[in-house]
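A single protein chain has been omitted; all remaining protein chains appear in their positions.
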Amino acid sequence: MLASNAPVYTAKTLAQALQLRADHPEAVLLAGGTDVMVFLEADRLEAPAFLNLWGCEGLHGISEDGRKIGALCTWAELKEHPALPMALRACARTVGAAQIQARGTVGGNIANASPAGDSLPLWLAADARFTLQSLRGRREVAASDFFLGYRKTALAADEILVDIQLPVQKGELYYKKVGTRLAQAISKVVLGAYVHQEGGVVRELRVALGAVAPVPLRCRALEEALVGGPVRPELAALVHQDIRPIDDVRSSAHYRAKVAENILRTWLGSLRGC
Amino acid sequence: MMSIGKAVVRTDGRAKVTGQAIYVDDLRPEGCLYGATVRSERAHARILGIDLDPSFDWTDITVVTAEDIPGENVVALMTDDQPVLVDGECRHVMEAVALVAAPTRERALQAAHRVQVRYEELPVLLDPAQAENSPIHIFGTDNVFKRLVIDRGTSTGMGVVHKATYHTSLAEQLYIEPQGMLAIPEKDGSLTIIGSLQCPYYIHKALKRVLGHSRFHVVQAVTGGGFGGKEEFPSMVAAHATLLAIKSGRPVKMIYRRDEDLRASTKRHPAIIQITSECTPEGELLSWDARIIVDGGAYNTLTPVVLSRLVLHVTGPYRIPKVHLEGVAVATHTPPNGAYRGFGAPQAQWAVERHMDRIARELGIDPLELRRKNLLKDGDLTATGGVLHDTAAFLVLEEALEAARAPLLQRAPPPGAGIAHWKRGRGLALAFHGCGFTGNGESWLKGKAALELVGSDLRILTGSTDIGQGTDTIFPQIVASELGIPVERVSMAPHDTAQVPDSGPTVASRTTMVVGSVVQSCAKKLRLALQAETGLASNNFAELLAARNSDAVLKVEHVYEPDASIRWNDADYSGDAYPTYGWSANIVDLEVDPDTGEIRYLRLVTATDVGRAIHPVLVSGQIEGGALQALGWANLEEVVRDQHGCMRNDRLTNYIIPTSLDAPEMVTRLIEVPYAAGPFGAKGVGELPLDAPAAAAAAALEQALGLVLDDLPMTPERVLLAMERGHAA
Partner (left out) sequence: MRLECRVNNQAVSVETAPMTRLIDLLREDLRLTGTKEGCGEGECGACTVLIDTKPACSCLVPAVQVQDAHVVTVEGLAKGEQLAAVQQAFLEFGGAQCGICTPGFLVMAQALLNEHPHPTREQVREALAGNLCRCTGYQKIVDAVENALAGAEHARQ
């Protein structure tokens, strides 16, 4: 409980936020606090300053069609939004528990870029695009280009993640989280997947996994093997070509690899005849 | 007037639901300092020096080392092997080396980080299986804390033999309120110690030795759970806070942060249990041989008694003509293991119930029929030759089976579960649990309680604490029912050693049954005293009170009188090891995801013999809470240690206990087979619920997947590994 005496800059508007971000690139961004405060308590974060975005206008809201999600939207908001894909709403229900869902933000989960971040594979699977903004301007980055390394992202020091955009989808998104405990768990393996089939042929497929590598990643070998043909659950083992799980205090590399394969096989099996 | 059997509102209920109940961390006396502990980072090392970082400002910091101890450097318990602060040689990681106190918690933590300990590493022994023959000596010359042999015959050589080894794992009590203690130096030179604790007189005994005097008193604050974890460990915390208070002359509060609590505090003893049984081809047990190794950690603490209870329960609730039981508790360079609800019996009965399932499987007999064939009943002999009375093994079994016929409640899939081909299974496990202290413990202890008549109201004085189980409600019920008055007229004196007698520790499923009977005797004595004072022969308390001419406080005291029908020989471990036993049947329904090995409990049916349900809501609450601890031990909870024996998963994100979504729906049936010497027939029930649910879960898993798991915990990792290895039934 080493309370930080570092200065805190609070932004009320997006314009203020961008200015403060430019002026204080060293500041740690503070949204719902559900990660930052944990790091502080565990003495795992030395922050020279904080930029407080909680309540900042212009970063909230989910568009009526569910295509655009403000970075400061909480999981509680996502959970209830009728236009969002069911997989995303299911994911929202698995982030911490109610208290965390009411406080934790989508943008925080993405920008924090934990390898076990619950939502990250879903953005990859959905082919989401992240809008990053700074005083220099706006740009869009595909989710698949955003996660660069362990807790490393494409965000520049002066940039803020402002929203997430979901493309129009013909197919279905799928989500599964494996975390030992049935609620309030840290992911040991998390799967986000998207498939579009036509006449028994896989037209589009994106399979992404979290907690099996330093970054959430696409399982390209599996995707390439399946696109253009029928669903073949027996190819699930191709997942091992892309993932790099480790042993840690929560689980073993062996378990993570086995589970990744198993849950993919089951999901693919469920798609046959769709 | 009879409140026995009624769910009266618990006396501390209103304070607890309004946030007014005062726990130790809620106290902040004037000038209070905050304490922190500097701990060893080696499993075994000579301490070469304790240095204060010269770049840190020490002006407002109090530092205490072993040199500052006015009395003896020992945490007095069973033996005197454990120091309050390391003096020369540390024997496990997280052992207290020095203490600091500062005006704020932040400063205290910072200061603790700036105390540097220099070590010379010494050879380390971590494996309990190597302990006895190791050249490294931690305790005595063989590292044996206790060896216990019960020999009542060996194999007949006539039956079918089954043999297997079962492992149980470390487990944390995980009271939600961390360890905490406040020591206040008073103006008259005495000290007040207030804290989160189960046993005020344990602390009293320990502090007397550390201080070399007894000018202090120990007070229990409202305590946020204990489960054994606040039986002996708080003596250490109290000694630390007191040493800092003496040196600084200020009140000192020590509240453990969760990570420190998890790494430093005691755990359930892990056990290796090998059972060789022999039975007829029809499954009638003929002989039972069990060999047990228990890891006690670096100091003795309560390990010998844990071993006793483990050995005495390692035949389970079954009738076995010939038994040979050998247990040994050994020392390793790991943090000491200690009391955790169940106290050896859950480890024992995990092995017993897994072994019964093994016999059934290998003989091709229904596990239920195997149990029916061998269950204990009145008149049967225990492993120590005690003759059983008030047994309820068959009653609880039939009750649980009947309750389990009801259809399962539909439960929605857990969030994020996606597509899973859940496999269902149902499992049964039985247990018995000796109520109260083992052997002659109660006779040696002579637990006392007192009762005061103040005006027309009564006050109970006992050192037995309410740690959530509700004895501050149950004791007034007992007195009120004995005297035929409303329960509201009976209150509890504070659990303060300056005011209440030593009733013995709040442990061993003894508080309601043993201390409750002492409290009931106090009520009877009070009636006699009133009859003597008034000269009335009436049994009517109101009449006696009305006839009284005096306002003087009338106080009676009673000392526990052992049940005269109980005989125990400690020399050869024969006779009635316990005054009576509680009995329990457990049926678990669960689902398992074969892709992930994750278990989802659907329903737990329990039928439990409680002797008499003095407060049905409180007693069923005990059963349900205990059962979920057992189910968490079964599939979630695992202590992961580093190469020094230090707990690595020292946070609630990675030492995971069940949430409300992990918990099954519970159907809790109470059976009442009274124990004549218990208050209104009540038996002890605090620990029994821990004994069997894990084994029932294992049996259910076996049915669901055809897997046999003999070791705890059955984490998803282990379930999946077992599936891969094809441990088919």
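As written, the chain order gives the labels A and B, with residue 1 at the start of each chain.
We adopt the following convention: a contact is a pair of C-beta atoms (placed from the backbone, for glycine too) under 8 Å apart; a residue touches a chain by one contact, two chains touch by 3 or more.
Predicted, not measured: the structure shown is a model, and the values here were computed from it.
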| item | value |
| --- | --- |
| Of A:Thr34, A:Ser119 or A:Ser134, the residue in touch with the unshown chain | A:Thr34 |
| Contacting the left-out chain in the complete assembly, out of A:Ile100, A:Ala154, A:Ala213 or A:Ala237 | A:Ile100 |
| Residue touching the undisplayed chain, where the options are B:Glu41, B:Asp496 or B:Glu624 | B:Glu624 |
| Chain B residues touching the omitted chain (full complex) | 7, 9-10, 12-23, 25-26, 28, 173-178, 222-227, 257-258, 409, 411-412, 415, 467-470, 617-618, 620-621, 624-629, 651-653, 657, 659-661, 663, 665-666, 668 |
| Residues belonging to chain A that touch the chain removed from view | 1, 3-8, 10, 30, 33-34, 37-38, 40-42, 50, 52, 54-55, 76, 93, 96-100, 102-103, 182-184 |
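The rule is simple: only the chains that are shown with their structure count from here on.
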| item | value |
| --- | --- |
| Complex contacts: residues of chain A adjacent to chain B | 1-3, 42, 90-91, 93-94, 97, 118, 174-178, 180-186, 188-189, 191, 249-252, 254-255, 258-259, 262-263, 265-267, 270 |
| Chain B residues within the chain A interface of the complex | 105-106, 109-110, 257, 259, 414-421, 594-598, 600, 636, 640, 648-649, 651, 653-654, 656, 658-662, 715-717, 720-721, 724 |
